[in-house]
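A protein chain is absent from this complex, but the other protein chains hold their places.
Up next, chain A:
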Amino acid sequence: MNYFQLFDLPAQFELDLTELGSRYLALQKRFHPDNFAAGSERDRLLSVQQTANINDAYHSLKQPLLRAEHLLALRGLKISNEQRSFTDPVFLMQQMELREQLAEVSAQVDTEQAIADIEQQLLKQRKLLLNALHHALAAGTAEQDQVAAELVRKLKFFYKLQQELELIEQQLQD
């Protein structure tokens, strides 16, 4: 299913989130099961399926990483659920260092500062990668799509680290 088509938006990485949001609400208003609560069984079933699709599409386009994955899938490069290991030694080293820093947060005197430091690094890396992803996806060549796929794989690691950092922050607050 082409999520861009569903919202009648051009299939590209650049996206006006406000526009996406209001198109999403327009579709929800029309198809939500509440419109069919007194309707026939078939209409209710169709509406649940349709709204589930709309929700899924919105969820996927809203987040840059999922949007890039969807765009690549439309171009014939399926990378969700793949099992693949990295060979880029620089990237692996960087990941290991960041993981060590994460593990040591609770041992720091000023944990808040330590968390803020890591957060800064993660933000910076994400920005760099997202920027590169923009360019790669805009090129629209098979070669650049491969580059984009690799960037998405790397970004996944950074989003995962961000999640772990937030978890540590919560645990420290509790």
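Methods note: a contact is a pair of C-beta atoms (placed from the backbone, for glycine too) under 8 Å apart; a residue touches a chain by one contact, two chains touch by 3 or more; residues count from 1.
Throughout what follows, contacts and distances are computed from a predicted model.
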item: Protein name as given in UniProt for the chain not displayed, "Autoinducer 2 import system permease protein LsrC", "Phenylacetate-CoA oxygenase subunit PaaA", "glycine oxidase" or "Chaperone protein HscA homolog"; value: "Chaperone protein HscA homolog"
item: From A:L6, A:A68, A:L133 or A:L151, residue that would touch the chain that is not displayed; value: A:L6
item: Touch list for chain A against the chain that is not drawn; value: 6-8, 22-23, 25-35, 37-43, 46, 48-53, 55-56, 58-59, 81, 170
